[in-house]
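Please find one structure pasted underneath; my questions will follow.
Note that one protein chain of the assembly has been removed; the remaining protein chains are unaltered in position.
For reference, chains read A and B in written order, and residue numbers begin at 1 within each chain.
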Amino acid sequence: MTTETADPVSAVGAVAPAADAGFLQRHGATIEYVLIPGAALVGALALFGIFVALFGKNPLDLYFYMYQGAFGTWFSWQNTLTRAAPLILTALCTALPAQLGMVIIGGEGALLIGALSATSAALALQGMPPLVIQIAMVCAGVIGGGLWIMLSGALRQYRGVNETISSLLLVYIALAILNHLVEGVMRDPASLNKPSTREISAVNMIGTIPGTDVHWGLVFGLVAAVAAYILIYHTVFGFAARVAGGNIRAAKIVGLGVGRLILTICFLAGGAAGLAGMVEVAAVQGRTNANLAAGYGFTGILVAFLARQNPLAIIPVAILLGGISASGGLLQRRLGLPDASVLVLQGIIFVFVLASDALYGRIGFLKGKS
Amino acid sequence: MDFGRISRRQLLQGGAALTLGAAVGARPAFAAETTIGFIYVGSRDDYGYNQAHAQGAAALKKIPGLKVIEEEKVPETDAVEKTIESMINLDGATLLFPTSFGYYNPHMVKMANKYPKLRFEHCGGLWSDKDPKNAGSYFGYIDEAQYISGIVAGYTSKSGKLGFVAAKPIPQVLRNINAFTLGARLANPKATTQVIFTGDWSMPVKEAEATNSLIDQGVDVLTCHVDGPKTMVENAARRGAMVCGYHTNQSALAPKAYLTGAEWNWEVLYPKFVKMIAAGEVIPNFYRGGLKEEVVKVSPYGEAVSAEARKHADDIKAKLAAGNYVIFQGPITDNKGNTVITAGTERSQQDPELEKMDYLVEGVLGATS
Partner (left out) sequence: MADGSIGLWTVPLAVLGGAIRVSTPFLFVSLGECITERSGRINLGLEGTLVMGAMSAYGISYLSGSPWLGVLAAGITGAMLGALHAGICSLPRVNDVAVGIALMLFGTGLAFYLGKPLIEPTAPRLPAIDFGWWSDIPQLRAALRVNVLFLIGVALAPILYWAFRTTRWGLLIRTAGESSDAARAMGHSVLLIRLRATMVGGFLAGIGGSFLSLFYPGSWNEGLSSGQGITAVALVIFARWDPLLCLWASLAFGGAAALGPALQSVGVTSGYHLFNAAPYILTLAIMIITCSPKRTLTGAPAELSITR
């Protein structure tokens, strides 16, 4: 197989037998974290190859175009990274609450509310220096998105409403609010056939990273992911969250304020998705309209689960999924596959990676002595 | 075929980014061909808006020396910028057709500025002097065809109540509703059009519910402006109402109930554009056309259309095709009683005011917000 993604895995496989047993056992857990999802990915790609072969397409062409469209050229890389940027942020919206054992799938709603808040802030402050407006947009986006998911957390904590369902319902409600405002009071009369708010004006846009076409949202995402990792794994707060996630009753017994934990984590989670909304406005669209509901929130769920809810692992997984979506166009154009092939592939990968969860701790040569 | 200023060689001199495209292009396929990229916002088999464009693209595929590449379901985000660049860099596309309104600003404008040597033709946008010169926007005055549908509907309706299932209250949609109503009132001055907005371009359950609600209100002829008219056509026909189609010809779905319909005619326009480029002519940056320019067409009449209706509709159609008929001529009042076009004012199709339409004319039951 000629896939890019297969290479690191086979590399690990090639090195591993050569290394001494002590190394394998000491780093068994770490190797598992790379080996198992990698193998699942290879399996998923193989199955998808069979699937397209059934429709008379050559799987080798498929892998070649996937590689080329995602990582084959500098342009492809930029395409991939641009698509990965919002996914890192929306994935955090699922990954952070997962530390508490909560399943939040409403990142899309927080993204929309974040975008709406950020746009409102920018429009309210027109005339101020761009930096002031940009900072205000970040704050508004984070607060808007944060409060939106915090609502799910509060409903769970104080009313016992299931957060998975409530966060999902809030997506539809957020979209209705956005459409209502954008086609109503916030509508720019000049937006004609695409009802939109007024533009935040070009000087307030955050632009691209110098030397690339990739907007600053990628950096926001990287910083947020690293910050989330530090928060969860290297602070007392994160430790408390993980304890509570493991066992709510134990957490209550040792006196952790579970309510405060839930609200804070949900706020941060929604804040990340809200920041993604702010980035879409300030780096891409320049205004709020229905285009913002592009499904980044939903793909973010997939990213978070594939990354096993680890904030750092979200980064490579988001890049991988960004690559799949970047190569989707090439698959349509060169192989004549329908757009839905990307959905099928994502579904297969997701299923394989989830099923591979059963393998942890069961690979013979990696088992430690303990 | 000589494609003048957009030849591949010039393209390669165009920018550093393109050298990457050349490296990729080392793989076989397109040697001396001109590559044209089509981008659709939905599925190109949607039996509606996108399929109409795909039919136009299919007409280009028959022309030798042209290579047509297509990508469907591209959202109106930076994804479309990347799709455009990918078509340019990886496939060597030199002429691009992004076919959804939301692609125009900021996305396509940004790309046209970045690739000044390539040609961008956008469907639906309003090109203005401050937009790049290598970009253009074209659209069809499909309200002319809707006007004809309205005449036919006005004659056919027994209750004088017509129904319109619409997606969003935006100028393009409002213009269709208004033209349909004005046409119907030529036939029956008391005719009214009840409009229901579903809120989005593809909401089959809402469209079906809207259809049923309209028929419950006594409406007996319906038309629509949503991405896929199939749901409305079939559900209306099942309840015994008559329909006028939209986007493409849906008569096969309900042969008895289908009166006529407003259709795009991209399979005529797109080859025309390509021939203009090949002949070295300049496509106007702001290109519009109706029945006269063959950008839109009217479906053949169904069996339920009376001879009287055919005669009147054909008469107006001939005038529109000759270019000496104005649909929006004053006095026109909106459905709140305000005069929107004063007596003596003729707003002919090219009038930019019509592209900003934000009212519903008298006779339409419904509101723009």
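The working rule: contacts are C-beta pairs under 8 Å (C-beta built on N, C-alpha and C of every residue); 3 or more make two chains touch, one makes a residue touch a chain.
Note that the coordinates shown come from a computational prediction; the quantities given were computed from them, not determined experimentally.
Although it is not drawn here, the omitted chain touches the following shown chains in the complete assembly: A, B.
Only one residue from A:170, A:186 or A:293 touches the chain missing from this view: A:170.
Annotation: of A:26, A:180 or A:260, A:180 touches the absent chain (contact as defined above). In the complete complex, the hidden chain is touched by one of B:77, B:198, B:223 or B:349, namely B:198. Contact between chain A and the absent chain runs through residues 103, 105, 155, 157-162, 164-166, 168-170, 172-173, 175-177, 179-180, 183, 301-302, 305, 338-348, 350-351, 354-355, 357-358, 360. Seen across the whole complex, the unshown chain contacts chain B at 42-43, 45-47, 51, 159, 161, 194-199, 202-210, 212-218, 228, 230-231, 234-235, 238-239, 252-253, 365-367, 369.
The rule is short, and it goes like this: only the chains that are shown with their structure count from here on.
Contacts from chain A toward chain B in the complex involve residues 68-69, 72-76, 79, 82-83, 179, 183-184, 189, 192-195, 213, 215, 280, 284-286, 289-292, 294-295, 325-326, 329-330, 332-333, 338-339. Taken in their complex, chain B has these residues touching chain A: 17, 20-21, 23-24, 43, 69-79, 82-83, 85-87, 89-91, 101-102, 106, 124, 126, 168-172, 199-200, 355-356, 358, 369.
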